[in-house]
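The complex appears here minus one protein chain, its other protein chains still in place.
Let's look at chain A:
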């Protein structure tokens, strides 16, 4: 690197001659174009724009020129340097793009790789189906009522108009808590339905009462494909002025439409329960064949055994004696109630064939139901 040569006749400075500047510029542009990668371009940049590059050296010579020559030479060198820098930047962008394209391809992975690092979880379908039924009714203004599973006989039977000798009070149907003497005369049972919650709701709440009572109930049946001693039930109770059996029918229809879709309906058949009068058995239209299998041997339906209807549970108009036991004036208020088993509902709605799969807790059964049902 040489210092500016002030002893030279400026006119005689070879490096600032137009030809020389043009040659420097051409050399630089050629080198830039020839740079094959970013590293080569870095070398080119140092060689043609660095402090020791011909154009930089030429630039330094300008100071030695007489004032009248400075402007012209400065303009010439400046234009050359500008062109070189521009070419460098363009080539930089070009080479970076090439590099990126190559590297991203090299970094490609197999996105189809499985990823079961953290095992998945799920809620039990009985819980989520119960939630869904609750949601149907809470959307209508009902509230969810609850009560204990170990329950006083008065709540489970007496207040519901079961006479003292009703067969449901037998040890073959009902689990009795052992009394202090070891016998079954404790006055306490495992609730056989969620109906005691209806009694509690009537005793605790202001009228009118519109509640839905989901929960676990117990009956002394052995576990088999269609029975379980511990099962989930949902009951509904509405007590208000002027409620009718037609309101019961409409509420049931609304529920099956909400759970199974448009066009579903229910049917009532007379039956007898102590806590309702009139009482009915409720059936819903078979959601699979919609009744079209009836009398149609070519299209048999397994779900309803070609009956067209599926038995759901019991319902009726709240027996005024139940209202009386809860201190509700049956002259002023009336109500309706229904109840059904969620397992059974689930077997229909989700095509489950064996009750044991629902109760045994095998994760292979529960997992596919996920968070909601």
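Everything that follows uses one rule, which is that a residue touches a chain if its C-beta (ideal position, glycine included) is under 8 Å from a C-beta of that chain, and two chains touch if they have at least 3 such contacts; residues count from 1.
As a convention for this text, contacts and distances are computed from a predicted model.
A.B. asks: Looking only at the UniProt record of the hidden chain, which name from "ATP-binding cassette domain-containing protein", "NADH-quinone oxidoreductase subunit G", "Sugar ABC transporter permease" or "Phenylalanine--tRNA ligase beta subunit" is the right one?
C.D. replies: Per the UniProt record, that chain is "Phenylalanine--tRNA ligase beta subunit".
A.B. asks: Using the touch definition up top, pick the residue from A:55, A:301 or A:326 that touches the left-out chain.
C.D. replies: Residue touching the absent chain, from the options given: A:326.
A.B. asks: Taking the full complex into account, find the residue in A:36, A:119 or A:297 that is in contact with the omitted chain.
C.D. replies: Residue touching the absent chain, from the options given: A:119.
A.B. asks: Please identify, in ascending order, the residues of chain A that touch the omitted chain?
C.D. replies: Chain A touches the missing chain through residues 113-124, 126-127, 131, 134, 138, 140-144, 146, 148-155, 158-159, 161, 163-165, 170-171, 175-180, 182-188, 190, 203, 208, 210, 216, 220, 222, 229-230, 238, 240, 242-247, 249-251, 253-254, 267-272, 277-280, 317, 319-321, 324-328, 334, 359-364, 366-367, 370-371.
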